[in-house]
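Only one protein chain is missing from this complex, and each of the others stays in its spot.
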Amino acid sequence: MIMESTSPNQLVALNMEGLDTPPLTLSQLAWRRFRRHRMAMFGAIVLALLFLYSFGGSLVLSESYANHTDTSLRIMSPSAEHLFGTDSVGRDILARTIYGGQISLLIGLTAVVIETFMGILIGALAGYYGGWIDSLLMRITEAMLNIPEIFLLIVMAKFFGGKIPEIEFIGRTFSGSVIVIVVIIGITSWMYLARIVRAQFLSLKENEFVLAAHATGTSNVQIIFLHILPNSMAPIVVSATLGVANAILAEAYISFLGLGVQPPTATWGNMLDGATNYLESAPWLWFFPGLLILLTVLSINFLGDGLRDALDPRSRAI
Amino acid sequence: MMTTKPVLLEVSDLRTRFHTPEGTIFAVNGISFRLHEGETVAIVGESGCGKSVSMMSLLKLIPVPPGEIYSGNVKYRGKDILQKPEEEMEQIRGREIGMVFQDPMTSLNPVLTIGRQLTEPLRTHLGMERDMANRRAIELLQMVGISDPERHLQDYPHQFSGGMRQRVMIAMALACAPSLLIADEPTTALDVTIQAQIVELITKMRDMLKMAIIWITHDLGVVAGMADRVIVMYAGYIVEEAAVDDLYDNPSHPYTIALLEALPRVDRRRDSRLKSIAGSPPNLLVEPHGCPFAPRCEFVIERCRVENPALENIAQGHSITCWVDVKTGKPR
Partner (left out) sequence: MTEVLVTVRDLKKHYPVLRGLVFQRRVGTVRAVDGISFSISRGETLGLVGESGCGKTTAGRTLLGLYPPTSGSVTIDGLEMTRATHKELLAIRRKAQIIFQDPYASLNPRWTVNSIVTEPMRVHRLLSNDKERSERAKDLLGMVGLNPRLINRFPHEFSGGQRQRIGVARALASNPLFIVCDEPISALDVSIQAQVVNLLENLQDQLGLTYLFIAHDLSMVRHICDRVAVMYLGLIVETAERDELYENPLHPYTQALLSAVPIPDPRKDRARKRVILTGDVPSPINPPSGCRFHPRCPIAMQICKTVVPEWHEAAPNHWVSCHAVQ
């Protein structure tokens, strides 16, 4: 705007007022902005509740209960005893959504860790070094973008299915197919972030503080990870957040195609798959897992929106 | 001198503030001055002094909210324009009062051709037909020294250099032959040789159209050669106003003096260190109390910290807001 004089942050330094107030970091400014975004706060709360539901719920209902079949109780509509009803082999849907939620959420989180790591690495190297490194990495990225996820999934599921051993984690045993899913989602989703990170690096590396670091003699590795990367966090955080939603959806439709985690282990996705034959006759089979997926994805998107606004340095409202 | 010509613009006690989450920014704190027809007045000050905000307030171009022009009136040809509704202001802007800004890249629309942008005021304000507007646009481009103007009508701003873009801005500002041109740092972003060209162009246009000019700048050098009167602003106040020769011969406000002493000279041998002004720029978030320059003034007395001096005449056409006589160091 027109004003170019001192801003309140600068007052501290100029007038030595409040010299003992702690420095106001950019993260704190961002948090302030975030707090003002009501949808984002709503999303954050709902998400917290969902996590509580899935991970806290396991303290109430056991996994064996969730997998306990009793065909005499099959396809019962919601009742006092089975709040969400029962599925086609008599398992309690509420319990299954709890344990299914754990898997879906975990898949979401771990897939994002993989894709963020790969996206940052590839995007940073491509954007910073340019030249043939950039060309090579970008061609790989584009090639990956062109491979349909489903195709890769089918191939990898066929190839690795049954060959990956089970793992123990938080007191549960996860079948190898979970790992396969996580890896597949991870390696098919990093490209978007890689492009964003590359764009960030392309523009940031021309900044004068980077030039100053060169002039100081700082090594390239330090410049990439200590100088430029911290300044690229905003789109990375937003991308990672929204990536969780995408991963959960990806798991849902992979499982819906029958290629994902196999029953009896529940995921929200394979519960939807199990409901295909009962769409009209027993809507509670798909309604509850579907609702949970919807709530999760929506709240993550609100959260991501809030983060994007809060972290955008251009909205210097504070 | 110029005082025999009728008054074109009269600003009285103009006050503007901005409401921000951290508090109220007191940007303009009661400025008053007169501009006569054909007169060139320079408003000089550093960033944050309120010179640009004053002009935007005058033209009612301040975003409201968070801005607020909360006091004063601005009489253009005798009528208070602050009271006028937006439609009437749109008539005045561009037609009666032309504007040139600092950065021609952001003031020109990058996706419209020069021709389109030039003919717009002609067609809107003067109601010209398209062909006539185009012809006039070509004349205007020639007037501002752009060669081969017909070809350039089809060009886009990014195809021009900084100096040429500024010439186009000037052409646009002068399209309707306004009586007043407000130029806000029009040459600050330009190279020195291009600056000289643009200054020459504007003075030529001024003489031709008999326009009044308000020239806003931080550069005390640019102003010296082309202004009739100079107004110095600090922290939203006018601290000194004088005819140009008088200001440079007898600067009487401590800030003006300090500003002039901080300037290096291209025409003199260096004799000593530059005198810098102690302290830091004013904090506009605090409601003004006492003289805003007091914390940095070397002539400060107790009264300065308590009472804000009013603008007073110290000589013919020369006024300052100061309690002290800088020649003696004693209260006036």
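Order as written gives the chain letters A and B; numbering starts at 1 within each chain.
Going forward, a contact is a pair of C-beta atoms (placed from the backbone, for glycine too) under 8 Å apart; a residue touches a chain by one contact, two chains touch by 3 or more.
The model shown is predicted, which means the values in this text are computed figures rather than measured ones.
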Which of these, B:A196, B:L209, B:V286 or B:L311, touches the one chain of the complex that we don't see? B:A196
Could you tell me which of B:L9, B:I92, B:V144 or B:L220 touches the chain that is not displayed? B:L220
For subunit A, which positions touch the chain that isn't shown here? 6, 9-10, 12-14, 16, 19, 23-26, 207-209, 211-219, 227, 230-231, 313
Using the document's contact rule, name the residues of subunit B that touch the chain not shown here. 46-47, 161-164, 191-197, 200, 218-225, 244-245, 248, 258-260, 262-267, 269-270, 273-277, 280-281
